[in-house]
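Down below is the structure, laid out as structure tokens.
For this view, one protein chain was removed and the others were kept in their places.
After this line comes chain A, so read on.
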Amino acid sequence: MDDLAQFKQTFFSECEELLGDLEGHLMALQAGEGDNGTLNAVFRAIHSIKGGAGAFGFERLVAFAHIFETVLDLMRDGRLEPTPDSVLVVLHCADILSDLVKAAQTGTELPAEHESDGRKSLIDMAATVGVNADPHAADEAMAALDAQLAAGGADALMDEPAPAKAPEPAPAAAAKVPLLKYLVKFAPRDALYQRANEPLILIRELRELGSFIARANADAIPPLDQIQPEGAYIKWEFDIETDRGEQAIKDVFEFVLDDCDLEITCLNPPDAAAEPAVAEAEDEPEPVAEAAPKQAAAPAAAAAPKAEATAAPKPAAAKAEAGGGAGGGGGDTKAVRSIRVDLDRVDKLVNMVGELVITHAMIAQQTEHLHADQHPELANGLAELSHHIRDLQESVMAMRAQPVKSVFARLPRLVRELAMLTNKKIRLDMSGENTEIDKTVIEQLGDPLTHMIRNSCDHGIETPEDRTAAGKPPEGVIHVSADQRGGRIVIEITDDGRGINREKVMKKAIEKKLVAPDATLSNEEIDNLIFLPGFSTADTVSNISGRGVGMDVVRQNIQSLGGRVHIQSRPGQGSSFILTLPLTLAVLDGMVLKVGVQSYILPLANIVESLRPEKDQINVVANQSELLRIRGEYVPLVYLHRIFKVPSGINDPTKALVIIVEMEDSSKMGLVVDEIIGQQQVVIKSLEENFDPIRGVGAATILGNGRVSLILDVAGIKHIAEHEGQGRNPPRLTAPAA
């Protein structure tokens, strides 16, 4: 049972990849860049999903994938032209398929009519070229066949004469393609079973093609004591009469081609239908480039693997492996070159490297007082070690890194749906999909991205009429890009919509008492008000966005990833959300600070500058708040030792150091500390693992001396300063001059 669950999990993670690829290929098709290879890839993706779904008994998924596949088959055969309209239908159906996969994964039941419109469009499309894609039409025939097979029991498949003669194909299945008779010789090799393929499933699929007779050849079955449980001993011959063409038969065997000997012979080729069967007749011209491998040549060879199998099963499997790589073509080669590793194992490795970094720092610190010229080898060794550790660290981090493509892949669909809901025309452009970020960041990026895209579609992009009136093209464009800049990843979501209506935002903010009525804010500050909790400017609450719970959650999510987000807007021209994210969650560039007897780490990303202020730069407001005037700006001072109640911190900012830090909302704060020790890369350690979150502290790390040091969370510090005040210490005016 656990095994099955594991296989299912693998299936779903493969589905996710396949659907991601599918989206990419479909986008290419839509942009008119697709060729036959693209269509083939799309077909294969659907077919793989269908195959897996069948194995796990996700009937609904299989049923829909089947129709979908039929239409795609027609497209790659060239019988259906991929017009813009039909590509739209395919896109829509890919969305439905993805819903069905998700439903199967979560075990939820979608409403029965969920796929009905997509289904109808597909069937209609197929009908235009005279193909009935609806399997229901053939259902009755299938049911009869099933009954017959059931009556025959295993014999129907095993023993010699198993004339499971199917009734005449359903009338609906009759089409322009004439009925052709095929003789299919199918001899599985051991590898086929080793890969958990099941001939019965193939046979069932063949049965759907038309009238069908199966003959099993069990001559090669050895005496019981010589049977290898995973050996392939049975061969089959199938007589198939179908209107679906040879390709349909080949498709059934698509996944086992490399693991079996297959020979398909047309007994009445269209041009010579009258002639009797000629067993040696060569394959008819291939309609598509994807041909059956030529290894199907000698039927005699089919018996060979059996003898070989007992003696040397390994080479056989290895050969099949190599064949799978080469024969699959296209993207399949990738599969052989990557392995699936449990994330926990990678994380363990990441942790170990973290320990190594700390231990190295510790040794380096211990040896500092030694003279390098007296211990040249030690000094060299340490330098070398440091170099290797950094390399190792980067390699391990790279293992966790994934292209942002996996999150970006779901955006096109989102935009399509939003465009439909809002009656707008929106095009999505994406770039930098191959930029890599830590897996954890990727996993948590989905929701915030979705929110921002929603916001852009709903609030940013105007209706086609408004756009035309404003002299813009009716179709709005949202551009999503990812890029690595320095040690951070920058993701930008830019729309060419109306931009932020600052007047309205300001009015709303004052109304909601988020801003004092007489406050004067810079344009940028006004724009970033939309990230405040409880802020929403939508005049009517829609189910897309506008409940006032969007953007503050976005900011929280991004912040919890150690990132920042802000918005830039140009009225009438559009807005950009700019997200910066750390490359990894495991290490951080920090500044080591000293306050009293304690040292803390301040993330470098928060620091704007540091200075020792002059006395006349400090202004006191209402006898309690100190403001630092710097280049015409007033920045509130926050004493870290007061916030954290560290004894013996310096109370006089002109004798201490002020570090100007910037919050995510681009507001600033002057953090008063005793001194800066230096910059250091630190390994992030969770405090919550064995304790509870503490306000003002983001995480912990271990310094070179083995001591724990706390990593500051400036937003939390600001919160303490604002809500609990700093006034636990002697009042400002009587404060000693330290």
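We take it that a contact is a pair of C-beta atoms (placed from the backbone, for glycine too) under 8 Å apart; a residue touches a chain by one contact, two chains touch by 3 or more; residues count from 1.
Keep this in mind: contacts and distances are computed from a predicted model.
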Undepicted complex member, UniProt protein name, chosen from "Response regulator", "ferredoxin:thioredoxin reductase", "Thiazole synthase" or "Purine-binding chemotaxis protein CheW": "Purine-binding chemotaxis protein CheW"
Option from A:682, A:700 or A:714 whose C-beta touches the chain left out: A:700
Touching residue (missing chain; options A:354, A:476, A:562 or A:653): A:354
Missing-partner contacts on chain A, residue numbers: 351, 354-355, 358, 598, 643-646, 685-687, 689-692, 694-697, 700, 702, 706-710, 720, 724, 728
